[in-house]
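One chain of protein is taken out of this complex; the other chains stay put.
For chain A:
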Amino acid sequence: MASPSFREISLNGLWKNNPALVQLLGLCPLLGTSNSTVNALGLALASAIVLICSNTAVSLVRGVVNTAVRLPAFVMIIAALTTCIELLMQAYTYELYQILGIFIPLITTNCVILGRADAFAAKNDPLRAAYDGLVMGLGFGVVLVLIGALRELFGTGVLFANMQLLFGPMAAGWQVTVFPGYPGFLLAILPPGAFIVLGLLIAGKNRIDQALVERARAKQPDAPVQSRRVRVTGVIE
């Protein structure tokens, strides 16, 4: 198998094979921590860092690890990296660490990370694996932050509240009140809001894809129409 180009990897991670919108992996943190922008951004950064490091590490040891025991080995690597991130967050962003709670150790079981380790990093060189980790983490993180921002906006009417939890005291004034006097819409903050917003985002992505296909088809009007063979009976070879 030829190594994929960097362009291909980027397109896969950010759009075509987006972990949150297409693969629907890592839904637990995606839905659980997206009730505000700062929570979403915190977990997105932590997951992305773990993903980049784990992809690199898995790629480095891919020739050494026996295939039969590869999954436990990968999980050990990911767990070790998650512990590092957890300790770092405990040291530098303690309040955010307390808010995110169980979701930080749960990065270990995030299917995106194990999925990329097994499906990509175990078969490619470290540079490509690290780059794949970056774009996959970015694709996951962008969706996570987008859901967080939308839920915060519809739930409370403000954006970027409590950003000092992540960026220190200088970020305390970053809060933007988009709808002044907004009564608040609790459903958006509650778990159903996460499912509804994610569903709408997936629908939006599918609509854009459909429009792209239609546009591409319109550009080549005289392309031969593919005939579909109708199966009548028996087995088609």
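Assume contacts are C-beta pairs under 8 Å (C-beta built on N, C-alpha and C of every residue); 3 or more make two chains touch, one makes a residue touch a chain; residues count from 1.
The working rule: contacts and distances are computed from a predicted model.
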| item | value |
| --- | --- |
| Chain not present in the shown complex, as UniProt names it (candidates "Amino acid/amide ABC transporter membrane protein 1 (HAAT family)", "Ion-translocating oxidoreductase complex subunit D", "SpoVR family protein" or "Ferritin-like domain-containing protein") | "Ion-translocating oxidoreductase complex subunit D" |
| Selected residue (touches chain absent from view) among A:Val69, A:Leu187 or A:Val213 | A:Leu187 |
| Residues of chain A in contact with the chain not shown | 183-187, 190, 192, 196 |
